[in-house]
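Every protein chain except one is present and positioned as in the full complex.
Take a look at chain A:
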Amino acid sequence: MARIIVVTSGKGGVGKTTTSASISTGLAKRGHKTVVIDFDVGLRNLDLIMNCERRVVYDFVNVIQGEATLNQALIRDKRVDTLYILPASQTREKEALTKDGVEKVINELSDRFDYIVCDSPAGIEHGALMALYYADEAVVVTNPEVSSVRDSDRILGILQSKSRRAEMGQDPVKEHLLLSRYNPDRVEKGEMLSVADVEEILAIPLLGVIPESQVVLNASNQGVPVILEEDSDAGQAYDDAVARLLGEEREHRFMTSQKKGFFSRMFKGG
């Protein structure tokens, strides 16, 4: 039985797809058979970030509607061979994701993989609900700003009430907070919420803090999951997050501003 992890946020543009790509790559790199599913029907992005957009023939909706088999639709990653991608349909309506259809696909994947990562679309509509319905764990991606925090809170409420685990009265979905686009300098200036602020408001355990970085954008544009940029702080932060997801204890990093150079060292006194 696979562990099903949904990457969700409520708000758009906070880094769900970037996170899905990195977490699934990170899990696969550690030898776990992993599949990442793009639930964003009509706004397909994951294939771009995973650099497999030219290899998409069949998609998630084709499989649900019986027009293709899973084997035909799954795309094997070229960099990490235990990683597969199930792309979203760009042309269908998101109502094509029926509960029964999604369950059938998830059950089939569940026999073959260790981890199923569900990349949720933004919002709290049908697509997002389908992405989180079967989840065992949730990575809630949040930016350090008020509206993102509130949307995350909303999605946490939905996880508690509308997921399969909630409906069946099983143990609740395990929640993780992933704070992305974090800029310690701006936090110091009071322009951003701090890690402590967000943790205090959302009251769920912190999985990781991803620093705001140009590397993330560059990696996305080149179709490389940022976790593979092993020298970058964002890549290392994702690696830490994956380790923690697997139960490893790792100290949180990148939460305070880095000393940048000689002058800033001089003026900050150390």
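Just so we're on the same page, a contact is a pair of C-beta atoms (placed from the backbone, for glycine too) under 8 Å apart; a residue touches a chain by one contact, two chains touch by 3 or more; residues count from 1.
Quick note on the criterion: contacts and distances are computed from a predicted model.
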| item | value |
| --- | --- |
| UniProt protein name of the chain not shown, from "Probable septum site-determining protein MinC", "Phenylacetic acid degradation protein", "Aspartate carbamoyltransferase" or "Sarcosine oxidase subunit beta" | "Probable septum site-determining protein MinC" |
| Selected residue (touches chain absent from view) among A:Ile201, A:Val215 or A:Ala243 | A:Ile201 |
| Listed residues A:Ala96, A:Val117 or A:Ile158, member touching the removed chain | A:Ile158 |
| Residue of A:Arg150, A:Arg164, A:Arg186 or A:His252 in touch with the missing chain, whole complex considered | A:Arg150 |
| Where the missing chain touches chain A, by residue | 150-151, 153-154, 156-158, 160-161, 201, 203 |
